[in-house]
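What you see is the complex with one protein chain gone and the rest in place.
Going by the order they are written in, the chains are A and B; count residues from 1 in each one.
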Amino acid sequence: MQRSSWLGLAFLSPALIVVLLFFLMPVILTGIFAFTNMSTATGVKGGSYVLNASSLRALTDAGLPDVTRSQIESAGYRVDERGLAALAEAHGQAVAEEFSKNHAGEVFTKRRDVERALKDLSSNPIRKTRDRKAAADLFKRSILNQRYETLDAFEAALNEAGIPKPDRPLITEIAYTGWTWTTANFDLLLSLDSTWQYAKNTGIYVTFTLAFNVVFGLFLAITTFYLPAAQATAFRAIWFLPRILPPVLYIVMWRWFTWDTGFISTVLSGFGVSSKNWMLDTEYHAWVTVILINGFVGASMGMIVFSSAIRAIPASMLYASEVDGASRWQQVWYIILPQLRWPILFITSYQTMSLLTSFEYIYLSTDGGPGGSTEVWALAAFHTALNNYGGNLQYGLGATYALLLVVIGVLASLFYLRLFNFKNLLTKPRIEG
Amino acid sequence: MRISITNFTKTFGDTTVIKDMSLEIESGEMLALLGPSGCGKSTTLFSICGIHRMNAGRLRFGDKDVTKRPPQERNVGVVFQNYALYPHMDVHANIAFPLKVRKEPRAEIDRKVLEIAALVHIEELLQRKPSQLSGGQQQRVALARALVRKPDILLLDEPLANLDAKLRLEMRSEIRRIQQQTGITAVLVTHDQVEAMSMCDRIALMNKGDIVQVCKPKEMYDNPASDFVAGFLGNPPIAFLDGIANDGEIRLANSEVALRLPSNVIDLSNGTQLRLGIRPEFFQPENDMKVTGKVSFVETQGREDLFDVTLTNGAVLRSIQSRGGDIKLGDEVTWGISREHILAFGPGGERL
Partner (left out) sequence: MKHNFRNWPVLLVLFIFSLPLLIMLTFLVVDTFTTKVPGTLVPNAFTLHHFRFLWTDLDDGRWGIYGVTLNTFIFAASTAAVVTAISVMAGYALSRLSFPARGFFLGSLIVLHAFPTVTLIIAIFLILQILGLYNTLIGVIIVKTALELPFGIWVMKGFYDTVPWEIEMAGVQDGASRFTVWWKLILPQVQPGLMAILIFSFLSGWSEFVLPMVLNPGTDAQVLSTYLATLLLDTNTNSDFNLISAVGLFYALPVVIIYLIFQNKLMNIYGGGTKG
């Protein structure tokens, strides 16, 4: 390998590492997480094994034989080495030895029995009832409400408690608190009515915002092109602001504008209209606001791209058309618009992608409201996995929502690659030494 | 230092640009690589300096094989067509850069920079940025930068192409002066034959990735190895007549005109396809082997006039004459060819 190859790889490797870790891995992991039931309850890392009242209920529902169930519940107190050692530590070797002589290997079902056995020791060494209770607990070998960190430990405990072999897999499965593999997310996704609602909302959102972006972007670009430089610069600057201002502040302004004590309410109250929240009072108003909020931002991008495309049109072409007596409309229609075909295609496809996947502005303005009417797909994914009032965040289900967007994103990016004149990019470096 | 290239081949992807080329450049000599655009001159130059790797063949500087050496280790100074001065450095820093890279002491660097600046006459420009220099001044800086570290070899890729006509004339002699003063082995890439002939000891004429002739400029002009060489050298260019040999004469294609062949090719067998090259200075009114044609083009070049004369078969002869005649477009003229100066070429273009 040439020397410059090493330099090339060295120069690329920091980028490579970061991109692999936080770009490629997330893409793959979204696909993987979509097949799990990860949630706040299961945690993200592995889980442990716990049998408690609710898991017992679940076991009964799953058809666990009553015999086994009562076995689990009653697996009580066993006088074994471990307990004796603990007893020796708490109350002295002599006590432990005597207790061992009388009861080694015995199993008690109730704590009271253990306490009695302890009381019956020759010298009654443990006087206080509270101490005796504690000492009895040293022999407690029930598997209920115990946390086992590994599968081996849990199985050993089941074995010790004498749970029948055929019932163990079911018990193990239900006792596991971590996440597991499942395809349930996809079934759920398809069966939920809200899924279709999200898809529909997304359709409305993307279509209208996109139309606004392109049409209004074109309008801004063309009008500012014809204006004297100072005016054009002023308008471009105003329309560039939504893009450059921090999104949160931008939404602050819109909220102020539409709030029940805000601008619209205040102005309209002068005409006797009672003040209300113009953003959230009806579904229709919510949509208009959402589309305008995103549309204003998108239009500025269209404006910039179209403006530079228009400026790239040879001035002689425009002069020629003017000499030919074209009106301004004709000039726009026959000269400018045909030249903007590619920029329009570019903005359309680019904005479609970014509108499909972004939720920032909606989250900050309507948060999907009122009543979920502006909840788009990307926002639903976000809500399901990362932000809901219920508190149980369903990472797995959220990832399933996101997966669809990721797949669309990958396909669109690959398409983008095809659009590019990739061969041109591949020109070989000219220094070969 | 002597440069020897043997069996050099260079390909870019599927296209072979240079095929099996061999060339020897003597120590202290200035050689021109001359040829039409795209024939591989720059490719050859870049392979000598190490920017391109040779796909096959060997390159030696003196006795040293440098075929596999990276450019940094070849000690070759290069002047690029657009000079490639470092825009963010002033002239002093530009010239000092090769020395800085070699970590020479500061005082030493300053001394060498001043010395070379004096050689190329740019002492008073050292504090300027390249953008504040004229083309000719940039050219001198580029030369200084290439020479300051005393390279074994100096390579110049069309160094005069970006200069206006007057400056080109001036820099032509400047470069030659500096080369002779330093005694460095130099290769000059150019597609301008005048440049090649006036500046260089020898010319290597290239065509389609191969060298067709290497020799002294005058010899190449007088004694071209092929019709390509004859056609490439000379301004105004040589005119060609095609025909068939017949009893020591040539019968021109599609006509009854017959001309006697020069004495060195007089014994060609009848029926041989022939191509005669006649330079404009050897087609003159006073010469004895007359041909008649119509003047189809007149151009006044100041001191001289240039005429195209179309013969009856459509072939064109060219003549250059001192001014004074009153020959007009469309006149019929009968002028003569100097027989012993005719260059004869075989059907493959090879010199006979």
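Here is the rule we go by: contacts are C-beta pairs under 8 Å (C-beta built on N, C-alpha and C of every residue); 3 or more make two chains touch, one makes a residue touch a chain.
Note that the coordinates shown come from a computational prediction; the quantities given were computed from them, not determined experimentally.
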Task: Contact partner of the left-out chain, one of A:Leu12, A:Ala62 or A:Leu345 - done: A:Leu12
Task: Contact partner of the left-out chain, one of A:Phe186, A:Phe240 or A:Trp287 - done: A:Phe240
Task: Hidden partner chain, residues of subunit B it touches - done: 46, 49-51, 70-72, 75-78, 80-88, 97-98, 101-102, 145-146, 149
Open item on the list: Using the document's contact rule, name the residues of subunit A that touch the chain not shown here.
Closed with: 1-9, 11-12, 14-16, 18-19, 21-23, 25-27, 29-30, 33, 38, 44-45, 216, 219-220, 223-224, 226-228, 231, 235-249, 251-257, 259, 261-263, 266-267, 269, 292, 296, 301, 304-305, 307-308, 315, 318-319, 322, 328, 331, 346, 350, 353-354, 356-360, 364, 367, 378, 381-382, 385-387, 395, 398-399, 402, 405-406, 409-410, 412-414, 416-417, 420, 422, 425-426, 428-433
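We adopt the following convention: only the chains that are shown with their structure count from here on.
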Open item on the list: Could you work out how far the Cα centre of subunit A sits from that of subunit B, in whole Å?
Closed with: 70
- [ ] Under the touch definition given earlier, write down the residues of subunit B that touch subunit A in their complex.
- [x] 12, 50-53, 70-72
TODO: State the interface residues of subunit A toward subunit B in the complex, per the touch definition above.
DONE: 3, 428, 430-433
